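Of the protein chains in this complex, one is absent; all others appear in place.
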Amino acid sequence: MSDAVINSGLAAYANPARFMRLSQTLVPFFALPAVALIAYGLWLSFTAPADYQQGETVRIMFIHVPFAWLAMMTYSIMTIAALGTLVWRHPLADVAGKAALPIGAAFTALCLITGSLWGRPTWGTYWVWDARLTSVLVLFLIYLGLIAIHRAIEDKGLAARAAAIVTLVGSINLPIIKYSVQWWNTLHQPASISSLKRLANPALPPEYLWPLFTIAIGLTLLFFALHLTAMRAEIWSRKADGLSRRMARQAG
Amino acid sequence: MDQATFVTLSYAISSLVISGLALWIFLSARNAKAKVDQLEKQR
Partner (left out) sequence: MMAALYLRDVRLGFRSGGGAMIAVLFFMSVIIMMPIAVGPDLKLLARLGPAFLWVGALLASLLGLERLFQADREDGSLDHLRLNTGIPELALMVFVKCLAHWTVTGLPLVLAVPLFGLFLNMEPPAILAAMAALAVGTPAIAFIGAVGAAAGVTLARGGLLVAIIILPVIVPVLIFGVSAANAAVDPSQAFLPPFALLSALCLFFAVTGPFAAAVFLKGIDE
């Protein structure tokens, strides 16, 4: 048993040597523009004029919508990583899927929190059991469940494969989130920016589009910086585990 | 609560959570790296 564990541990850090070099140079290239864009986006969002219908609360949209996009983007990346785990058995895919989890969970939680803080002044309630809200809540539960899988199953390869299967099954939730506002006519408003075609003639005025996109791109870059760093952390901690196990075996 | 409070609250919570997450990821990467270095020195 210990041999298999050590072998998988070795493979996990022998192979990603190139990834470690590459990611080390890449992280600043993501992190610095991310911070600059988010700062600029925040400034834009507070200088934008208040909406004639919603008043000040329209500013919550500038962070709420990017959080929703990123919550789904993170899950999409995890779905691809899950394929990498199951089909190609690539150890980096295991690491990528696991490292994305806390980030995706945080984005989903923030999407839900800012959404209910927006809902209270506009709808008069923090929470409704509307299809969009419920399906995002399900997404959050799936993130938490996947984190629990990684904690409960000790063998890291086994945990990654179990989590990958659950990730793939859970990916049915993504189209449901996306189309829920069209399928059910409930409280949540339809997407303001539904496609590139609409972008040319959007429902939103440019002084609202700019802060929204600046923050969205900034947060996306931040996601990649955080994801790469979390992957590096995971690879190092696996390497440390492998090293200490090997030393224990040599000593005993 | 008035509208501005809701806006402030959501921006405050978001920046707290995001910076907390970034700090946690950064620290866990640094700790894991330190552990690897220490183990390699012991060998």
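Note that the chains take the letters A and B in the order they are written out, and that residue 1 is the start of every chain.
Going forward, a contact is a pair of C-beta atoms (placed from the backbone, for glycine too) under 8 Å apart; a residue touches a chain by one contact, two chains touch by 3 or more.
Only a predicted model underlies this, so the values are computations on that prediction, with no experimental measurement involved.
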For the chain not depicted, the shown chains it touches: A
Sole contact to the chain not displayed, among A:Q54, A:S135 or A:T220: A:S135
Of A:P28, A:G145 or A:P205, the one touching the omitted chain in the full complex: A:G145
Residue of A:M20, A:I176 or A:L209 touching the missing chain in the full complex: A:I176
Residues of chain A in contact with the chain not shown: 86, 131, 134-135, 138, 141-142, 145-146, 148-149, 152-154, 158-159, 161-162, 165-166, 168-170, 172-173, 176, 183-184
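Rule of thumb we're sticking to: only the chains that are shown with their structure count from here on.
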For chain A paired with chain B, centre-to-centre distance based on mean C-alpha positions, whole Å: 15
Chain B to chain A touching residues, read off their complex: 1, 3-4, 6-7, 9-11, 13-14, 17-18, 21-22, 24-26, 28-29, 31-33, 35-36, 39-40, 42-43
Chain B-facing residues of chain A, complex: 42, 55-57, 59-60, 63-64, 67, 102-103, 106, 109-110, 113-114, 117-118, 120-121, 222, 226, 229-230, 232-234, 236-237, 239-240, 243-244, 247
